[in-house]
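Missing here is one protein chain; the remaining ones are kept as they sit in the complex.
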Amino acid sequence: MPAFHPEDPDFEARVTSSFQQQKFMETIGAALTRVAPGEVEIELPFQDSLTQQHGYMHGGVVTAIADSACGYAALSLFPTGAEVLTVEYKVNFLAPATGPRLVARGRVIRRGRTISVCASDVVAVGDSIETPVAMMMATMVGSDKKVRAG
Amino acid sequence: MPAFHPEDPDFEARVTSSFQQQKFMETIGAALTRVAPGEVEIELPFQDSLTQQHGYMHGGVVTAIADSACGYAALSLFPTGAEVLTVEYKVNFLAPATGPRLVARGRVIRRGRTISVCASDVVAVGDSIETPVAMMMATMVGSDKKVRAG
Amino acid sequence: MPAFHPEDPDFEARVTSSFQQQKFMETIGAALTRVAPGEVEIELPFQDSLTQQHGYMHGGVVTAIADSACGYAALSLFPTGAEVLTVEYKVNFLAPATGPRLVARGRVIRRGRTISVCASDVVAVGDSIETPVAMMMATMVGSDKKVRAG
Partner (left out) sequence: MPAFHPEDPDFEARVTSSFQQQKFMETIGAALTRVAPGEVEIELPFQDSLTQQHGYMHGGVVTAIADSACGYAALSLFPTGAEVLTVEYKVNFLAPATGPRLVARGRVIRRGRTISVCASDVVAVGDSIETPVAMMMATMVGSDKKVRAG
């Protein structure tokens, strides 16, 4: 994986501030647990209110933390004032999303001028074992100014 | 689009019952508004608690209703006792997910013995206009008996 | 599907000229059979030299015509001098790609300033029947000037 050099030395504060504005992350109880240049980690404790019909975490919840992890991994490499939006993603589900908690690890694969390609792995973390739950490939669009996708 | 003939005449009750077991759908306030053979519609009123940093509905929420719409569209064509799980999906985002409400329309593209291919369109519905918000292509795996993906 | 108005009245000549520069299309024997604003059709007769291990057309060949159909559908809506590149795509395979010929029909779903979202359906065409073979969702990036993805 390439080593990235952030354009903005305050990238962590900027990513943290934006994450705190995502009310949905607060609603589901997700926490930003790591911010590095081009890498972001989000944790989510298992909650019964987030489940699908078999009692596992809903795929949309798994996707939500993977998406935010990808987006903030991309944002960490942009300069102050930039915004990043999700163009698209694809998720493969590898195992049921059980507890006690999920961790989504997002990283930038390629930082382009306009388009960044990112990936997230989501794992279910137990006492001493991590089980891969899902993997995401995502395309993000960003710019120095406010942009809308496209 | 092909016309599908459900193997189970009680498909609507079965889909509805499973939907009601998805606690996450209740948590976000989503409702099952249409069940037909191979087609399912889910509505979601805009809620501030489901937003991302720009005040739009979070991509994971959009994905969640698109996923459930695809999954239940597939399930409607399976016999009693069958289960359907999401193998993977891809979502393209077309416009910000604003209110007053989102509607996800899922349909089966191909009903295979094991694997079903489905699609969902998510639109933002206003007084007299629908704006396309996202589109999903999904792969579902199902069987007559309880299965896990793979 | 939205009706698109091409910025360049000579879009057909421009698309045709670019298609003729794709040596791979010539190598496999593909032909551009329809160019409309936001819509392009490519035909490919079955050839033994393009098969996979079971005697069907290789998935990469199916993808190639779907990709070109998407890209040229997008290009048809751009002004003179613009270029379009594929950012990413996803393909679901629905049935074996048999002969006598394949037809890929690409269309623009959303024409953005920078990013266009397109879709292609690939069908196997026989005497009186069309069988869906594959479907693609693609993201294209384009601009008025020469661009590289990202």
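Chains here go by letter, A, B and C, matching the order in which they are written, and residues are numbered from 1 within each.
Rule of thumb we're sticking to: a residue touches a chain if its C-beta (ideal position, glycine included) is under 8 Å from a C-beta of that chain, and two chains touch if they have at least 3 such contacts.
Because the structure is predicted, anything quoted here is derived from the model rather than measured.
Student: Specify the residue from the set B:Gly29, B:Pro96 or B:Gly112 that touches the hidden chain.
Tutor: Reading the full complex, the residue touching the unseen chain is B:Gly112.
Student: If I consider the whole complex, including the chain that's not displayed, which of B:Met25, B:Met57, B:Ala73 or B:Val87 touches that chain?
Tutor: Candidates B:Met25, B:Met57, B:Ala73 or B:Val87; residue touching the omitted chain: B:Val87.
Student: Since one chain isn't shown, list which residues of chain C touch it in the complete complex.
Tutor: 18-19, 21-27, 48-54, 57-61, 63-65, 67-68, 83, 85-96, 148-149
Student: In the full complex, which residues of chain B touch the absent chain?
Tutor: So the residues of chain B touching the unseen chain are 87-88, 90, 110, 112-117, 137, 139, 141, 149-150.
Student: Against the chain that's been left off, what residues of chain A make contact? List them.
Tutor: Listed in rising order, the touching residues are 90, 92, 94-95, 109-110, 117, 132, 135, 137, 139.
The rule is simple: only the chains that are shown with their structure count from here on.
Student: At the place where copies chain A and chain B touch, is the share of residue numbers found on both sides over half (same) or under half (different)?
Tutor: Over half shared, hence same.
Student: Could you please state the distance in Å, as a whole number, between where the Cα atoms of chain A are centred and where those of chain C are centred?
Tutor: Once rounded, the distance between the two centres reads 32 Å.
Student: Centre to centre, by mean C-alpha position, how many angstrom separate chain B and chain C?
Tutor: The computed centroid separation for chain B versus chain C comes out at 28 Å.
Student: Just give me the whole-number Å value for how far the CA centre of chain A lies from that of chain B.
Tutor: That gives a centre separation of 23 Å.
Student: Two or more other chains in contact with one residue: find those residues in chain B.
Tutor: 90, 92, 94-95
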